[in-house]
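Every protein chain except one is present and positioned as in the full complex.
Up next is chain A:
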Amino acid sequence: MNTPNLEDMGCGTSSATKDKKSEKALKAALVIQNWYRGYRARLKTRQRYALTIFQSIEYADEQGQLQLSNFFSFMLENYTHVQEKEPGLVTRLFGSSIQDKDRQDYLELIEIPDSYCGPRLQFPLTFTDIDLLIEAFKQQQILHAYYVLEVLFETKKVLQQMPNFTHTNTSPSKEITICGDLHGKLDDLFLIFYKNGLPSVTNPYVFNGDFVDRGKNSMEILMILFVSFLVYPNDLHLNRGNHEDFMMNMRYGFTKEILHKYKLHGKKILQILEEVYTWLPIGTIIDNEVLVIHGGISESTDLNLLHRIERNKMRSVLMPPIPMDGDRAEKKNKLGTTTVAQGSRTSGSFSEQLTKQEWEQVIDILWSDPRGKRGCYPNTNRGGGCYFGPDITSKILNKYQLKILVRSHECKPEGYEICHDGKVITVFSASNYYEEGSNRGAYIRMSSGTTPRFFQYQITKATCFRPLYQRVNAIESSAIRMLKERMISRKTDLIRAFQLQDRNKSGKLSMGQWAFSMENVLGLNLPWRSLSSHLVTTDKDGNIDYMSGFQDVHIQKPVKEVQSTLIETVYRYRSDLQIIFNIIDSDHSGLISMEEFRSMWKLFKSHYSVHIDDSQFDELAERMDLNKDGSIDFNEFLKAFYVVHKFDQLNKSDTKLA
């Protein structure tokens, strides 16, 4: 017997068919939703991977500094030899500071031409000067060197009166705003002021270090912050960050920015700036409860000691105090007399320095990072400071009866992050730090007795927000580029490591073998298996053709005949060489003598254990025809070493070279 079919009975769209239809639609919707969620998750993961790449490389660069710092110590230890070859070099490193009476003399010599149409500040400064600067900088004007110097001189004068830690209080009607790293991103500062109001007596701010480097408006940010500070010295608080360091600036771009914007007076500005940095307070303490410092703490952090030290003796992370022992005392004395600082107490040797313990305490504050693991470990990623766990946080906060630690120093995707059970807050205020779309920026508003409130933002260049997949594609390709450049700068070492594992010389390795070598040689803790598809070709058995990683990138050879290993070495160490050259070039002319060039290379070579013939290097320098009257334009020299990506339309030089 046939069961009656509802449709045959002419009932039209009965509830049964309606149910069938909606059941089909439900299933279809499920399919689409399922697929989309999977796709979206993979996009988010790619975004995360890109950020991890950026961050690893950034920290590995910082770690490279440790080597540079050792190099300087090495130079000093071999002082007598160095002194013979480089008279005055070491003195330049530990050079004398400028006398205050220099100020008036110098300023009087600077003339502001009538044609100057940039902002003109009026001393003593008032809030109108803050507005003036902001408006001018929005129109991309440049503040005249005369005013820059005046602001720097004044700032130093006022900072000198301040203690190592600023103590301030809030009230329910007077909240304080804390901002993290800005790194020369002026648009972010404008956005913060737009959303949160300009600094004033009723709107206090703490800027927690790293105002400069990397971004292209470090000078403008510094000027706005310093002028605001001079107008509201009790309501605008500045903490020193690890980038408020003249040597870091040489590597990460601020020095270049200054010399570019201020061709005539840049050198003087750099000199004064170096000192202003040393007078920046180490931290801020709010309501005796909240400690605001740039990096973090260590298990031995001693706030009482830090309150007492002479903070201005901390010149640079790359200049640790020289150990003092018996036999060296005489030589040191000699050096001591040539580096007389203003009003110095000639106790004989190195009253210019902090003790080793004091110096390390400051480094910990400026460089440490919180981690989930208990205890305190050297911060191997960065090469300075330490990793501190939640137990360390509790111990130190309890010791000084504090409740919260607010710090910056690390880029966070959401602009802020809370860890260690709510006791540590990281706030980072430079949005799109690595690349457009990489991260948000944030600031905190707080007052005693209330929970801190977080405000996030992100600068977008485009008028309409690009879809997620486009943004992810952009930062992913940028990150992969950087990674490839890293690989090419270690090509020789990588190939050697690969070949060691490739017993039957097949040109192929297993995924595990390849990942192991990559991590070992590059020193980057990255998800190599997931990234492999972007970097190398894999055959159908899952084995990796390791040479394929070097296929579409190569370092441009400035001169054909020179060996690849030399090219690779100079490319790899170009940031370090940049710092070294900048230091030798004491008058910031961009030129050093051929002699200095050669002897610096020799010292560098022996310390970094680079096995390359001196003759190779000489030949390179000569063939590059940079020998102008016995001097070398080292910026030109270094610029000539850049990586070419095969699929680039235009010859793009290294994207992240600061």
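A few notes on this one:
Note that in this section a contact is a pair of C-beta atoms (placed from the backbone, for glycine too) under 8 Å apart; a residue touches a chain by one contact, two chains touch by 3 or more; residues count from 1.
FYI, contacts and distances are computed from a predicted model.
One chain of this complex is left out of the view, and of "Trafficking protein particle complex subunit 2-like protein", "Phosphatidylinositol glycan anchor biosynthesis, class Q", "EF-hand calcium binding domain 2" or "Cytochrome c oxidase subunit 4", the protein name its UniProt record gives is "EF-hand calcium binding domain 2". When the omitted chain is restored, the residue from A:60, A:468 or A:495 that touches it is A:468. When the full complex is taken into account, the listed residue touching the unshown chain is A:35, out of A:35, A:194 or A:400. On the side of chain A, the interface with the absent chain consists of residues 24-42, 44-45, 48-49, 52, 370-373, 417, 419, 465-470, 473, 511-512, 515, 527-530, using the contact rule stated above.
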